[in-house]
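Every protein chain but one is kept in place in this view of the complex.
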Amino acid sequence: MPKTTAYQATIEHISILDEHANFDSELGEGVMTDEQALHLYEHMVNCRELDEVAFKLQRSGRMGTYPQNKGQEAAAVGVALALQKGKDWIVPSYRENAALFMHGLPMHYILMYWMGDERGSQMPEGVNVTPLSVPIGTHMLHATGIAWAEKLRKTDGVAATFFGDGATSEGDFHEAMNFASTLKVGVVFIGQNNGWAISVPRSKQMNSETLCQKALAYGMPTVRVDGNDIYAVHYAAKEAVARARAGEGPTFIECVTYRLGDHTTADDARRYRDEQEVEAWRNRDPILRVRKYLTAKGSWDDARDEALKAKAKKIVAEVVDAAINVTSPETTDFFDDMYASLPEDLRRQRETMRTSSLGQDPSQVGLNSAAVGQAASVEGR
Amino acid sequence: MPKTTAYQATIEHISILDEHANFDSELGEGVMTDEQALHLYEHMVNCRELDEVAFKLQRSGRMGTYPQNKGQEAAAVGVALALQKGKDWIVPSYRENAALFMHGLPMHYILMYWMGDERGSQMPEGVNVTPLSVPIGTHMLHATGIAWAEKLRKTDGVAATFFGDGATSEGDFHEAMNFASTLKVGVVFIGQNNGWAISVPRSKQMNSETLCQKALAYGMPTVRVDGNDIYAVHYAAKEAVARARAGEGPTFIECVTYRLGDHTTADDARRYRDEQEVEAWRNRDPILRVRKYLTAKGSWDDARDEALKAKAKKIVAEVVDAAINVTSPETTDFFDDMYASLPEDLRRQRETMRTSSLGQDPSQVGLNSAAVGQAASVEGR
Amino acid sequence: MATLNLVQAITLTLQQAMQADERVILLGEDVGLNGGVFRVTDGLQAQFGEHRVVDTPLAESGIIGTAIGLAINGMRPIPEIQFEGFLGPAYDQIVNHAARYRNRTRGAIPVPLTIRVPVGGGIHAPELHSDSPETIYAHSPGIKVVYPTTPSDAKGLLTAAIRDPDPVIFFEPKKVYRSFREEVSEDDYEIEIGKAKVVNEGSDLTIVTWGASLFECLGAMDNAPDDVDIELIDLRTIFPMDIDTIAESVEKTGRCIVVHEAPLTGGMGAEVSARIQERCFLHLEAPVQRVTGFDTIMPFYKLENEYLVDAKRIGSAIAETLAY
Partner (left out) sequence: MATLNLVQAITLTLQQAMQADERVILLGEDVGLNGGVFRVTDGLQAQFGEHRVVDTPLAESGIIGTAIGLAINGMRPIPEIQFEGFLGPAYDQIVNHAARYRNRTRGAIPVPLTIRVPVGGGIHAPELHSDSPETIYAHSPGIKVVYPTTPSDAKGLLTAAIRDPDPVIFFEPKKVYRSFREEVSEDDYEIEIGKAKVVNEGSDLTIVTWGASLFECLGAMDNAPDDVDIELIDLRTIFPMDIDTIAESVEKTGRCIVVHEAPLTGGMGAEVSARIQERCFLHLEAPVQRVTGFDTIMPFYKLENEYLVDAKRIGSAIAETLAY
């Protein structure tokens, strides 16, 4: 028997509510109630509104770089619905704001974060969310560790972590997946395959046609879903969370989606991708199809939709106010949380806002303070 | 169509000359001539002899830590036979000495290396071998880059890189595989799955039953072979090298093998693994089965075998002499190749063998050299 | 001569290097069609093709590790790391591999490689986009660390780095990228790696600095009393350090301030200070002062200007050092 089979695998693809709003009732049966779907719809709408407003804030100079989530809201809410607030953890990248809001993060925190304020990551008590991860691909290891702690304590909290197609190229992705699978801890890995990593398309990022096949390397259960379909995402997430909670280890879910906006406000996607491609994906918008489906079903109507959108505008306007009107951070803030208690030398730096030894101790022998005062007055001219 | 197939894969396992020396003539046909087999046999025997002698050198205090290759020689020679000396590259770990010797590395270099002498890595002109890699899993990226250079120059050299099962856990393994596959460059990845990474068994290293399945993550052709079977290894290597040379990209070959010795001379494997397991693998020794097979076939006999082993002893004795009698390295050697030309400050450090400014310039103003001389004489007492 | 900003000067240098030497290739994240997030490689893929300006997968260790392989096998790769904060995942390949190959093979396998990295704060960027890790690499033997400030220095030093037979990290102060222009020669020229530049001659006090802080030093000098005569040195290369130029200056002035963005403790300011007192002990009239980043994480951008050294802090240090 010279040639035998060393290994074999098949991975499923799941789609329930397709881009034409056709619903597969067999698979879709019981995935979520219409109320739940509306709840997710509302979150998606709020998030989209925030996204558009954030874009304008940046353009008008009131915010730094911001990465729009536009087009990827389904993956966020479909997963978040499967999680328990205050018990499970979300370890995010930066394109799943809606998941964080559902999990308890106040919306204005996200704006504060992108306005360059650490207090946007100062998670309120009980909000089990780690900060957005600007460095790509490095945070999933933390999710694995967080889930591991649950296992060690014999609690059944789950850690869900989001990341992009590009992030799967980092070594840390590999290590996070391998540790999670080997240690059999309850992580749900959500790979948001939006086809692009800034200007680099999937085909230059990897030679694999799918992200899901990467899970095979770790002997990890995996599935590929239509990432713009809240039902398909939730179907897979529910299963993965149940597996994790039961102590049966991690799952990898590939959500096939698309970034409708630029990479961030600092990017201009027209430099590298076709408008046609974007247009095609606009038609696959995760929000549109839910509205269509629920409207067709009679669970929703245009009037309610208008009201919802008006409410979204109001919510977001308040969120913007909250973010903009936050007290200015103190200069000393960046010292105060360096360590639980400040080492002497840092304390000196903090108090004097100086690193030079003469500046830190103007009364020292050898230093003619009077002369300094004189010079300083010249300096200020 | 809710559930469809997102991905499917099958990987083959290849075995030709099994542990009972049964030869599969269908698959084995034309893999290599008996002369070639004998050539590999000879290399394996030499390498095994070197291994045993190196062990004794360490035990008698004439060499530092040494990692025996014992039991894994087939993967080394089966691959090396598929490569062209002076054209293709080998980017090794430290358990494939025989491959390096076949590829042109003088045998005493390996001993010099483990005797703590950089000149053991000072590759002679035309020997396309990178140094042994003590850090685990970090060198395969260099193989990918080396192969990439061939592609850019439109030459068809191939880079073969060896590493262990443990090494596949490092992030750099992942990145080397992904770059190679995405850039479609001619690397042959040889994963020597010997079941252990020091004391850590495969099952604690990964949740995957095989190494070969890891290649699926990258859309990379892969195969699993009996790593103690020179025919199976060579069968796979020939195919992989041909693919690489033709510009069709990388291949991953899993060689299932076993480390018959301790991890290194600093290790005591009895602390963590069963003697029974080792015993079972002793019977699968890659050297034994070739001898049996060729003897049964009439291509080899006991007298020639004895002569070969006597010759191996002689060769290795000479190699040991060469390594031991090498001139002592100069103290300044570790400065001289820091940069193509030595920066001024390093030149000063080299000349004075001092880092302190007074030591580097004893004639400077302020330093009472006479007093130093006096003190120095006391120091020498 | 052309009037170029720092970005343009670097683009021009890369273009000329690629024209002159087929072995030179660029690789990194978004360096191709997109021209890099700072547009430093803009137009180069169009000119030289996809094989010589390569968008790699998103993996910094992979970028440097494969660049090492390219260099081993005869190429002259110029990898870009998108921001200095993302050098982290590549640290091992730089420090334990690129930097060591020549030495550990006793010259048999050199690794000629130029790693381009935008560096430093001051552009209101997100987390991990504003650090100053030059000391980390200066303390890692086997690698040269170049950190130019002006367009013309950048051109000469980058040309030298690309031709250098050893690995070089080439830091590009991103705050300066488009902050000013100057005359830059389009001719081929090199500036020797390891040589500082005396930007302004003076006799009362020496300031040693590099990167964007140079302009804060100039600001402080402008504000200083007219009769204070300050010698300003742009270090330009962090390793190997041009201590001779510094020592010569401090022997003249007797007073010195070192200014850099990186945190105080263990920063290169300490090295400069230590060497000055080793070389100029009997000339020193005041302790060498360090005006640097604090020993904290670089804050998000709302507070980044509180962290960064500025003309005011430097000015105070000038006054104090002179009053000692």
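Structure notes:
Letters A, B and C mark the chains as written, and numbering starts fresh at 1 in each.
The definition used in the following text is that a residue touches a chain if its C-beta (ideal position, glycine included) is under 8 Å from a C-beta of that chain, and two chains touch if they have at least 3 such contacts.
Quick caveat: nothing in here was measured; it's all calculated off a predicted structure.
Of the listed residues B:Asn46, B:Ser93 or B:Ser169, the one in contact with the hidden chain in the full complex is B:Ser169. Of the options A:Ser15, A:Asn69 or A:Thr144, the residue whose C-beta touches the omitted chain is A:Thr144. Where chain B meets the omitted chain, the residues involved are 64-65, 113-118, 134-138, 166-167, 169-172, 197-200, 204-206, 266-267, 271-272, 328-329, 331, 333-335, 338, 345-346, 349-350, 353-359, 362, 366-372, 375-376, 378-379, 381. Looking at chain C, the residues touching the absent chain are 61, 85, 88-89, 91-92, 95-96, 99-100, 103-104, 127-128, 135-136, 138-142, 239, 241, 262-263, 265-271, 273-275, 277-278, 281, 284, 286-290, 295-297, 300.
Of the residues in chain A, those that touch the hidden partner chain are 89, 91, 118-119, 121-124, 130-131, 135, 138-139, 141-150, 152-153, 159, 171-172, 174-176, 178-179, 182-183, 333-334, 336-340, 343-346, 356-357, 365-366.
Criterion: only the chains that are shown with their structure count from here on.
When the C-beta pairs in contact are tallied for B-C and for A-C, the bigger tally goes to A-C.
Distances between chain centres, each the mean of the C-alpha atoms, put B farthest from chain A. One inter-chain figure worth recording: chain A and chain B are separated by 42 Å, centre to centre, where each centre is the mean of the chain's CA atoms.
Once the centre of each chain is set as its mean CA position, chain B and chain C turn out to be 38 Å apart. Averaged C-alpha coordinates give centres for chain A and chain C that are 33 Å from one another. The set of chain C residues that touch two or more partner chains comprises 56-57, 59, 61-62, 89. Residues of chain B found to touch two or more other chains are 171-172, 175, 178, 182.
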